[in-house]
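The complex appears here without one of its protein chains, the remainder shown in place.
Our next item is subunit A:
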Amino acid sequence: MLNGLINDLAFYFDVGGYVMPPLFASAFILWFAIGFRFAELRRGSVRSVRQLISRHAKGQRHAPRGLIDTAVVLGLEIRRREPPDLRRWLDDAFADYESATKRFHTLILSIVAVAPVLGLLGTVNGMIETFDSLGDMSLFAQSGGIAGGISQALFTTQMGLAVAIPGLVVGGLLDRKALRLRQELAQVKDLLCAPQHDETAS
């Protein structure tokens, strides 16, 4: 079974022509990026931002488990130092987190966009081979010929789409999550900059 799968894989790798290595590489990179992004976008606690800040301010501290948790801890530390221009300090400190939410966003987008196009390139290549073989009259040659060209054409497109579609779906979900995290980071900043009695009173 496994041997058969590996054989098939080697066959398709062979049949697909020169677009297959980049496609496989982009599949690996895409999934690495997705995994990385998935881990980076851990929010941490499920509590709302307001509750988090008040709990941390009261000293009920847990080890921060995610992006918002660590941001709240860092923000509270900065506020304790009472710098003259709190918002700028916070902006500066949170820039890392903001960039963390955006990391690999573009890479995922590019791979999702490029993979089908690479597949298309392989398709065109296969079609050229097909028409070459029509010209040579070597229609039914053992390697290539019409059948080889068409199977290359179809398989590369299939591979490109197979790489892109899950990336598109998961990437979209991660993007939504990242957007929400960025909004929450902004919320943390706002809450930290607001007059202090707001949270201590609550």
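Heads up, the rule we're going with is that a contact is a pair of C-beta atoms (placed from the backbone, for glycine too) under 8 Å apart; a residue touches a chain by one contact, two chains touch by 3 or more; residues count from 1.
The rule we apply is simple: contacts and distances are computed from a predicted model.
For the chain that does not appear here, its UniProt entry gives the protein name "Protein TonB", which is one of "Response regulator NasT", "Protein TonB", "Sugar ABC transporter substrate-binding protein" or "Cytochrome c-type biogenesis protein".
Across the entire complex, the residue among A:L52, A:L121 or A:V163 in touch with the chain not shown is A:V163.
Interface residues of subunit A facing the missing partner chain: 5, 8-9, 12, 24, 27-40, 42, 64, 67, 70, 96, 155, 158-159, 162-163, 166.
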